[in-house]
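Excluded from the complex is one protein chain; the other protein chains are retained at their positions.
Chains here go by letter, A, B and C, matching the order in which they are written, and residues are numbered from 1 within each.
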Amino acid sequence: MAANGNLIRPYGSTPGDGQVQVSFTLPIKAGARAREAAKQLAGKMGLSDVQVVHMKDLHGFTYFILYGSVVHAVDLDRIPQVEEEELALSFDQINGLIEQELGRQIVVVGACTGTDAHTVGLDAIMNMKGYGGEYGLERYPMFDTYNLGSQVPNEVLLAKAREVGADAVLVSQVVTERNAHLKNLTELIEMAEAEGLRQDLIIIAGGPRIDQFLATELGFDAGFGPGTTPRQVAAYLAQEMVRRL
Amino acid sequence: MAANGNLIRPYGSTPGDGQVQVSFTLPIKAGARAREAAKQLAGKMGLSDVQVVHMKDLHGFTYFILYGSVVHAVDLDRIPQVEEEELALSFDQINGLIEQELGRQIVVVGACTGTDAHTVGLDAIMNMKGYGGEYGLERYPMFDTYNLGSQVPNEVLLAKAREVGADAVLVSQVVTERNAHLKNLTELIEMAEAEGLRQDLIIIAGGPRIDQFLATELGFDAGFGPGTTPRQVAAYLAQEMVRRL
Amino acid sequence: MVNELLVLDQKKVDQARDLARAIAQNVQREIELNTTVSIERTAARLYGIDGVDRFGVPLPNVVVDQVLEAGGLDRGISYWLANAVVALGKTPQAVAEACGEGLNLCSLPPQDPEKWAAVEREYVPKALDAIFEQRKKREAAKERLGVGSEPLKYVIVATGNIFADVEQAKTAARHGADVIAVIRTTGQSLLDYVPYGTTTEGVGGTYATQANFKVMRQALDEVSEEVGRYIQLVNYCSGLCMPEIAAMGALERLDMMLNDAMYGILFRDINMDRTFADQYFSRMINAYAGIIINTGEDNYLTTADAYEEAHTVLASNFINEQLGLAAGLENWQLGLGHAFEMDPKLKNGFLYEVAVAQTIRQIFPQAPLKYMPPTKHMTGDIFMGHVQNAMFNLASVITGQSIHLLGMLTEAIHTPHVADRVLSLENARYVMENARDLGSEISFKRDGIIQKRSEEIVDRVVEFLQEIKQLGLQGAISAGYFADIKRPRLGGRGRDGVIKKGLDYSNPFLTELKKRLGLGE
Partner (left out) sequence: MVNELLVLDQKKVDQARDLARAIAQNVQREIELNTTVSIERTAARLYGIDGVDRFGVPLPNVVVDQVLEAGGLDRGISYWLANAVVALGKTPQAVAEACGEGLNLCSLPPQDPEKWAAVEREYVPKALDAIFEQRKKREAAKERLGVGSEPLKYVIVATGNIFADVEQAKTAARHGADVIAVIRTTGQSLLDYVPYGTTTEGVGGTYATQANFKVMRQALDEVSEEVGRYIQLVNYCSGLCMPEIAAMGALERLDMMLNDAMYGILFRDINMDRTFADQYFSRMINAYAGIIINTGEDNYLTTADAYEEAHTVLASNFINEQLGLAAGLENWQLGLGHAFEMDPKLKNGFLYEVAVAQTIRQIFPQAPLKYMPPTKHMTGDIFMGHVQNAMFNLASVITGQSIHLLGMLTEAIHTPHVADRVLSLENARYVMENARDLGSEISFKRDGIIQKRSEEIVDRVVEFLQEIKQLGLQGAISAGYFADIKRPRLGGRGRDGVIKKGLDYSNPFLTELKKRLGLGE
């Protein structure tokens, strides 16, 4: 796909053509200069052969859509290998694994922290009903679950974890405006460390803008993004618990 | 809008927030590493706070949609001033101006050059019927027009211009795949220069991917993009002819 | 006006409406027993009390809290204020400011009843007249400029900064928006006070304050002139301060208010007695101010499945209608809500959706129905999202909805960027103009999927309302009848702000509103 072994570039029509689509609004009224400003910005982003395909005046602002060929490439060798996905274990296999290897339930406490009131995602993972046709953790005989619901302060979550002797803490963060999620997540890890709880807990985060890289960077054990199924989380927790034996 | 006088940055929700939307396809299968690759590419484009909001597996390729805040800004002072638009003259004013100042018709020859067969745009400018509710040049008493139609070689166009003693040459280029338009346009100017015709002619180009900056860079007198009306072209030609008196 | 695309069994519709009326009457009886801190703060505001004390506490809270603490609130704040006005010879505002400095209303000696009654007779009509002035002003502006054609294009602004909101709102209006809603910052609904002044910090929305209302209304008045269309302004008359916001909105000439009889109970875990009392008084104010309310049934479908739970939306519409009418709202003010939340993967989902939207349309022919866009099934695929919104736009124009909240292609990503809104407006304009008269062109087969689905929902709603009537609305809510959420009668936030009215309780604003609205005692 790319001349140089592990360098990859975007692909539209022919390998390595670098085609990307970009849109943005600039605070300038539409016209020839505005179009040129958009092209220059695109140039700074590394686009060549820039085509401004749409320019719409928004009264003092201008909205642009453009296409171009980006000069940058990404070196796949510089992207750390991650376990792309846990071994796909079934409901029964997961319960079996826990029973055999741990011989007891895994205790998990979950919450939407800070001011976040979006419980649907966490409920999808934790509650009976589950998600995408798969049962939630609550339904697994080998999980003991506590779902604290919405707008839970980090300290309350950690206190509950301590109270019930949790093995794992599950945090959901959906609101990302003004980086609310980063603040809440960072605070949690700092608190857990300060309270000396960090190493005894598997702490994982989930939400539409969370991923493995972001989560580990913030000090979490794992991160789960959009479309996560409860079984993926259950499989991860079971295997991570076994790894930690 | 921007801290520094003439620097502007994209705007989504709050001034200067730098928000841009980007989409592209990478030749790698979807997953955590692919997402990270997309983020890194966005990083190289100058995006910070990158959110990969959509990742779709295309079997070996992955399509991404992402948002981020671009660090680049554009300095408006570095964008040459262009006459944003000719004085908006009416049909009658244009004819009047030509009659008064030149005292004769302006002779124009137009063509879709090279292998381009997209005549609709040129017809919109040149033919009676016109475009967007405005008459085409043919309808102006003070224009004498020759529309050579589609797939006209550059030499044929120039020969005709010489034959009829044209004041202006109008070229349309719609197909841009493999930069076909750039080749055709460059060739035309080179030929006109070689034949010593260049300075006696107003040579203008039009088409969906043409603009003033590109056209002048290629050695044209002006360039007209999407949505151009015949009256804009007529006004330009009339005024440019007067300027050249 | 309304196209009769479906054949409805009018007997069943009447039956459902009768059931809802009975349900509402039962609730209404209990409403009359209580007042709340927010109702009393509203009275204080209507006396003209505004501003904050030196700790930043809003003066309406200052006066009401001290009376509550002193155990005097069961008489109503009006008495205490009027009494103080007489005792101190000051305006209510000056009295409140004094309270901010330490004055305690309950420690003032009781004055001649004639005198404080006279104070009430002075201030109450003045406040209500001011509200009515705004109503007349709105009506004149609407008359003069028009309001756009239905479905009205309604967009939200939510930058967190009122001044940035203004820019976004103006741009939207210039590109075809008819209605602008300023979304509230995360969690404001749970504050038991209304913040003061203009604000620039909010997450996911902007504080609802009277100053912000004024800033935005003025900006929209300007842009209304510019675009030649009266641009309507919306905010949230919801949460713990529901009636106060009604008063603020009435005074600042808001045009619509999110205002639901049950939303706070279900989705914000606010105590039900509190909510029922608050919604009643707030709706009287909205009614008198000529404001159109928007009910919140769309919220049921953000957690529940739109196909399975369609009948709960309709049932709630019936209940909101009856509680609204009981508070003096007229049919043209009842922006009953529903939403296009059908799973896009469902085969024939569009047909099922049209069935519900059209059923609601025909059942409430005079109501300015508010139709909410896809949200739950929107993903980061903005291209697909834009198409989902197109189908929503189409459903809306076919079924003749009134207030159409535009879906944003970036729904799953961020509160709208300036261009998102314009893209959505263009989407709506294209689809709605392109299929403008489709609804009057077609009819549905008598034995078809759409007609059958409609019949099924009407049947289910009758059953459902029967059960609710049996349990009482409070009982049904406790039992999880709506949105799968159980809210016990005695639970929920703001319960200590509910006060049983004393025998000497009076709220002259409420009394006067009843009179002016023609509501019997």
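In the analysis below, contacts are C-beta pairs under 8 Å (C-beta built on N, C-alpha and C of every residue); 3 or more make two chains touch, one makes a residue touch a chain.
Bear in mind the structure is a predicted one, so any value in this text is a computation, not a measurement.
Trainee: According to the contact rule at the top, which chains on display are touched by the left-out chain?
Mentor: Contacts of the omitted chain with visible chains: A, B, C.
Trainee: Which residue, C:69, C:433 or C:463, contacts the hidden chain when the whole complex is considered?
Mentor: Missing-chain contact among the listed residues: C:433.
Trainee: Any idea which of C:351, C:471 or C:485 touches the chain not displayed?
Mentor: C:351
Trainee: Just name the one of C:125, C:448 or C:491 that touches the chain not displayed here.
Mentor: In the complete complex, the chain left out is touched by residue C:448.
Trainee: Thinking of the whole complex, not just what is shown, which of A:13, A:81, A:100 or A:199 touches the missing chain?
Mentor: A:13
Trainee: Tell me where the left-out chain touches chain B, residue by residue.
Mentor: 23-25, 56, 58-59, 61, 63, 115, 117, 120, 151, 175-178, 180, 208, 226
Trainee: Extract the touching residues of chain C with respect to the undisplayed chain.
Mentor: 344-351, 381-384, 386-388, 390-391, 394, 409, 423, 426-427, 430-431, 433-438, 440-445, 448-450
Trainee: Over the whole complex, note the residues of chain A touching the chain we left out.
Mentor: 11-15, 19, 21, 51-54, 56, 65, 67
Just so it is clear, only the chains that are shown with their structure count from here on.
Trainee: How many angstrom lie between the CA centroids of chain A and chain B, rounded to a whole number?
Mentor: The answer is 41 Å.
Trainee: Nearest whole angstrom, what separates the Cα centre of chain A from the Cα centre of chain C?
Mentor: 35
Trainee: Would you please write down the residue numbers of chain B that are in contact with two or more other chains?
Mentor: Each of 11-12, 15, 19, 21, 51-53 in chain B touches at least two other chains.
Trainee: For chain C, jot down the residues that touch at least 2 other chains.
Mentor: Where chain C meets two or more other chains at a single residue, that happens at 160, 379-380, 412, 414-415, 417-419.
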